[in-house]
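As structure tokens, the structure follows; a few thoughts come after it.
Some chains omitted; the rest stay in position.
Naming follows writing order (A and B), and every chain is counted from residue 1.
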Amino acid sequence: MNWYKTMLEISTSGKGLLDITSSVQAQLKEWQVQGGMCFLFIQHTSASLTISENWDSTARADLETFMERLVPERDSWYTHDLEGPDDATSHIRSMLTDSSLTIPIDNGTLSLGTWQGVYVFEHRAHPHRRKVLMRVLSTE
Amino acid sequence: MNWYKTMLEISTSGKGLLDITSSVQAQLKEWQVQGGMCFLFIQHTSASLTISENWDSTARADLETFMERLVPERDSWYTHDLEGPDDATSHIRSMLTDSSLTIPIDNGTLSLGTWQGVYVFEHRAHPHRRKVLMRVLSTE
């Protein structure tokens, strides 16, 4: 078994879901990993990871709208607003989604379902550079 | 260390939580894995995985009811409804639960707590066949 590691630097353009599947796949190809497990970890508490539908952009729009409605910035009860109205909401939205993803690798590629994509979910209003740690256990 | 892999095919009967613990345990027994880590990954964005209480069925009923209330099909703001009123809601409910689970193995069995069970959470109204990838790192 072998171990591979890198950090993916992802530039977001403000709030929303950003597909990073091809970046992860490209790295697997570079390492020539055939099978094993891929571990992704985002080093932030105001952006998160999730797996979602990658075919129809309206699916992603609905996920983004849902978050705006479930954790609205206009709520007045937040106490953590040092960095603005998207401060507390970013942490809450991160908690409700994922800080880490664990995805099998087969035949040199992520074993995603037909419609699955890997996403960074940016919760801050402004663009950020996000660090996603990628670790791979190669078993073949 | 050894690596084992299979795909569990799970037939759901429409919306709700389905206990798959015994299927996972049976596979561990077949492989005679004593210790290590079990990785589960569901290849869908309209069904998900979760760990929940396995003793009292009212606990599961409340989880299902909560999801119906938090992400109601009657909401009019969804734009992704090509496949019906359970389309956008399925993706949202999947995002709020898990696409992957990571469970320790000890003494030849999943190291679950006394009341924990492993569940597929079907979010579509109609029955589906769901694919759950099972990967095991055997360390003993």
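As a working rule, a contact is a pair of C-beta atoms (placed from the backbone, for glycine too) under 8 Å apart; a residue touches a chain by one contact, two chains touch by 3 or more.
Worth saying up front: this structure is predicted, and the values here are computed from it rather than measured.
A.B. asks: Taking the 2 displayed chains as part of a homomeric complex, how many copies does that complex include in this file?
C.D. replies: 3
In this section, only the chains that are shown with their structure count from here on.
A.B. asks: Rounded to a whole Å, what is the gap between the Cα centroids of subunit A and subunit B?
C.D. replies: 20
A.B. asks: Which residues of subunit B touch subunit A in the complex?
C.D. replies: 1, 3, 5, 39, 41-45, 70-71, 77-80, 82, 87-88, 91-92, 94-96, 98-100, 102, 131, 133, 135, 137
A.B. asks: List the residues on subunit A that touch subunit B in their complex, please.
C.D. replies: 1, 35-37, 50-53, 56, 58-59, 61-63, 65-66, 69-70, 96-98, 101-104, 106, 111-116, 137, 139
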